[in-house]
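Reviewing the structure listed below.
All protein chains but one are shown in place.
Showing chain A:
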Amino acid sequence: MKSKKKNYKLGYDLGTQLRLHSMMLPGTISLLLFSIVPLFGLLLAFKYYKVTDGIIGVFTSRWYGFQNFKVIFGNLDFSRMLVNTLGLNLIGNIINIFCAIFFALLINEISNVRFKGVVQTVTYMPHFISWVVFGGIVMIILSSDGVINQILLKLNLISDPIIFIAKPAFFWAIAIIANLLKELGWSTILYTAAIAGVDQELYEAANLDGASRLQKMLHITIPCIKSTIMIMIIFAVAGILNNNFDQIYVLQNSFNLERSEVIDTYIYKVGLQQLQFGMAAAVNIFKSALAIALLFIANKVSNKLTDSGLF
């Protein structure tokens, strides 16, 4: 106790403090410049701002009230892209979480440790390949002379090749399945860790009682990893307006726009291509506010239902 007190004193001298803060300086400057200062950009949502106004214009340009929001919510495209965003995320996340848990349970059942390692290594791999490459391959495989069309033609299921990526009707399915293939392995990583932490005595006791494999999964493993599952669900709910821009932009083209335009691609188009900064900022505010609200609601619900949450 005494020595600890002495050391605290030791670490509080000016020299030490200066050195500590100087070590944190690059990070602090970076945070201030690239995280805090850009927050003033949110003001643009309530401003009449022109590109030529420069950085000072963010503050000096004319106040515009909620005009930017009115224009956006009045836009017919807005409801369509909201539906796309929610639909892709909701269906995608449900399928992803369900498959990841199922896959993690299966990996856990592999008795050969080496083979288990190989399965994990191989299925993690696509997570590290960029969407440019993975999405490009998906499009080639789905193209008019791609593998899928070759198979369908050979089976006489279709008479003419279908250009899947140009048909809006297929877009959600393509995006969700491609994402599942790419991320399935990687998304098991947290569940596998949680499963590894389950008390082995529980399984031994269940074995003595003659529990089947399925019973052990349902009544031991799943309840034991409940808190991990809840955290993943909370993150999924909070991120429901956040599409993976990298993925959607790669797979998007002018023909499937009806089903592929999401909030993030819309912000890019309105903001950086059409240079309507006020409107892009308004969409961004709408998105961020909803995301934070959803995070708190999901966390509260999770705390109520399962006694486990993020905070």
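The rule is simple: contacts are C-beta pairs under 8 Å (C-beta built on N, C-alpha and C of every residue); 3 or more make two chains touch, one makes a residue touch a chain; residues count from 1.
Convention: contacts and distances are computed from a predicted model.
Chemist: Using the UniProt record as the reference, specify the protein name of the hidden chain from among "Ferritin-like domain protein", "Hydrogenase iron-sulfur subunit", "Putative aldouronate transport system permease protein" or "L-lactate dehydrogenase complex protein LldF".
Modeler: The chain we cannot see is, by its UniProt record, "Putative aldouronate transport system permease protein".
Chemist: Among A:123, A:221, A:260 or A:302, which one is in touch with the chain left out?
Modeler: From the options A:123, A:221, A:260 or A:302, the contact with the absent chain belongs to A:123.
Chemist: Among A:94, A:272 or A:305, which one is in touch with the chain left out?
Modeler: With A:94, A:272 or A:305 as choices, the missing chain is touched by A:272.
Chemist: Of the residues in chain A, which ones touch the absent chain?
Modeler: The list for chain A reads 3, 7-8, 10-12, 15-17, 19-21, 23-24, 26-28, 30-42, 44, 54-55, 58, 106-107, 109-112, 115, 118-126, 128-141, 143-147, 150, 163, 165-166, 181, 184-185, 189-190, 193, 213, 245-246, 249-250, 253-255, 267-268, 271-272, 277, 280-281, 284, 288, 292.
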